[in-house]
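A protein chain is absent from this complex, but the other protein chains hold their places.
We call the chains A and B, going by the order they appear; numbering starts again at 1 in every chain.
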Amino acid sequence: MKLKWISYPYIIWMVIFILLPIFLILFYSVTYSTNEGIGFTLEYFQRFFEPIYINVLWRSLKLALTSTGVCLLMGYPMAMILAGKDIKKRNVMVLLFVIPMWMNFLLRTYAWMTLLERNGILNSFLGLLGLSHMDFLYNEGAVILGMVYNFLPFMVLPIYSVLIKIDKSLIEAAGDLGANVPTIFRKVIFPLSLPGVLSGITMVFMPAVTTFVIPRLLGGGQFTLIGNLIEQQFLFVGDWGFGSAVSVIMLLLILISMGIMGKYEKEQEGGGLW
Amino acid sequence: MVRFIKRFYTFLIFLFLYAPIVVLIIFSFNSSKSRGSWDGFTLNWYVEMFQDRQIMSALYVTLAIAVLSSIIATIIGTAAAIGIYNMNRLNKGIVMNLTYLPVLNADIVTGISLMLLLIFLKLQLGFTSLLLAHITFNIPYVILSVMPKLKQLNKHLYEAALDLGASPMYALRNIIIPEIKPGIITGLLLAFTLSIDDFVISFFTTGSGVANLSITIYSMARRGINPKINALSTIMFLSVLFLLIIVNKRMDNSKEGDN
Partner (left out) sequence: MKKLAKLVLFLLVAVMILSGCGSSKPTLTVYNWGDYIDEDVISEFEEEFGVRVVYDEFATNEDMYVKINAGGGNYDVAIPSDYMIKRMIDEDLLHTINFDNIPNYKYIDEQFKGLGYDPNNAYSVPYMWGTVGILYNKTMVDDTVDSWKILWNEKYSKQILMLDSQRDSIGITLKMLGYSLNTKNPQELEEAKEALIAQKPLVLAYVGDEVKDKMISGEAALAVVWSGDAVYMMRQNPDLAYTIPDEGSNLWFDAMVIPKTSKNKELAEQFINFMTRTDIAFKNTDYIGYSTPHTEAKGQLEPELLEDEAAYPTIEDLVNSEVFEDLSSSASIYDRIWTEVKAK
């Protein structure tokens, strides 16, 4: 196909609005400025490898990975159910799936707090059932819940859009050849939906690593995550060099690790992170 | 049995999605300004909301930016995805990896660097700069939504169409686009969703009195978010729902909806 040219507007856009800012970040991360001028330094990168920052990174990755996993486990069956509906129903349901996300994020998160608080709605229910109160809020579980809640559509929609166009005859053929339902899923449906799954994972995992409002509100601000760290550097400390270096390390780390992951994907057509 | 499990699962997921929305709606009728206490039923917030010029203009900006940026990003992004898909492996890899950068970058970094760029380009911060910023962070999500559909596409379909005498544009419009339509719609929806909800990037790329709802809400936070915002959200939610029902009814009446 010779349709490369239609991506050129994007390429230009990308160079201006993505590449230039990235170069700016790169520049900040390796330079320092004094009254005499600007000099080169790797000090910011070195600083990141102190245990306290590695700890921050580790916790962010752990939380983001867990949330992505939960999103996938919850989202895949949902995407299958959506894809199995007839055309009219599924369009409506997909919209119903996204509409909650059109309400402001802060309001939704505050609403979660009303639900999960000590004297909150959920605990009142538990009280009615004669169960003792539980502390739902201010722990890692609450942070994961917040991330899953906010990013679930980003997992479900790409998987769903791939699932609806899988050739039904393939599934029937597999059934005719004696494959049982789990086998059909493992050997036919899942591999065919893989591009959607990968898109979903990317769209959930990446923003989850750098989010900082969710841990602050639902986690009670008890742990610094990588997003908080970057935000602090840019806003409170004014240390743009260190902030940029942390961002650059994040970018590299995730691109490389996903690149390695991608090497194991057999599908040669896979364009993307590898 | 399977049907029941499916229904039940769908119910649970939707309960999860809508529980906070219900809470939000309930508190729009609370006569206390605080979420912390229920002082009785009132419709005052709905009345006050319409008189608040800050909120009304923020609503307008939010919708305008969300609609424009998601449509423009979808057009650019879909074209980009098709183009990238047809590149050779190396170029595809480079372009796709660059595409991920805005998704991966912390909002604050994207926001500040875009602001510096816009100032450097001598663009007055305001509606246009806000729109540019939103298109920028929307495009990757569109590409990520369309790409899987392209991978699913039968590679020979397009060539077959050309062999049969179709022009490239005709083949694109009538063969490829319909095939990847679900991906495009997904991308559009995600872009709209992201745009309507963004605070950090919007804050740094706007100015001159142009503010979207997120900026209004986040800056209210220090003094406590006014329930007028809950009232507004309730109305937005109900109008979308209402619209959905109408469109659905109309599609039921017409013989066969195409999508």
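Following the convention adopted for this analysis, a contact is a pair of C-beta atoms (placed from the backbone, for glycine too) under 8 Å apart; a residue touches a chain by one contact, two chains touch by 3 or more.
Remember, it's a predicted structure, so these values are computed and weren't measured experimentally.
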Which residue, B:I26, B:I71 or B:L98, contacts the hidden chain when the whole complex is considered?
B:I71
Selected from A:Y10, A:Y76 or A:Y110 as touching the chain missing from the view:
A:Y110
Using the document's definition of touch, tell me which of B:N105, B:T193 or B:T216 contacts the absent chain.
B:T216
To test your reading of the contact rule: which positions on chain B touch the chain that is missing from view?
32-37, 52-54, 64, 67-68, 71, 112, 115-116, 118-119, 125, 127, 203-204, 207-209, 211, 215-226
Just the residue numbers, please: which parts of chain A touch the chain that's not shown?
52-53, 55-56, 110, 113, 117-119, 135, 137-138, 216-217, 220-224, 228-229, 232-239
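The rule is simple: only the chains that are shown with their structure count from here on.
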Rounded Å distance, chain A centre to chain B centre (Cα mean):
16
Which chain B residues qualify as touching chain A in the complex?
6, 9-10, 13-14, 16-21, 23-24, 27, 35, 76-77, 79-87, 89, 92-93, 95-110, 112-114, 116-117, 132, 135-136, 139, 141, 143-145, 147-149, 151-152, 158-159, 168, 172, 179, 182-183, 185-186, 189-190, 192-193, 196-197, 199, 213-214, 217-218, 221, 225, 229-230, 233, 236-237, 240-241, 244, 248, 251-252, 257, 259
Sites on chain A touched by chain B in the complex:
1-11, 13-14, 16-22, 24-25, 74, 77-78, 81, 84, 87-88, 91-92, 94-115, 121, 149, 152-154, 157-158, 160-162, 164-166, 192, 195-196, 198-199, 202-203, 206-207, 209-210, 212, 226-227, 230-231, 234-235, 243-244, 247, 250-251, 254-255, 267, 269-274
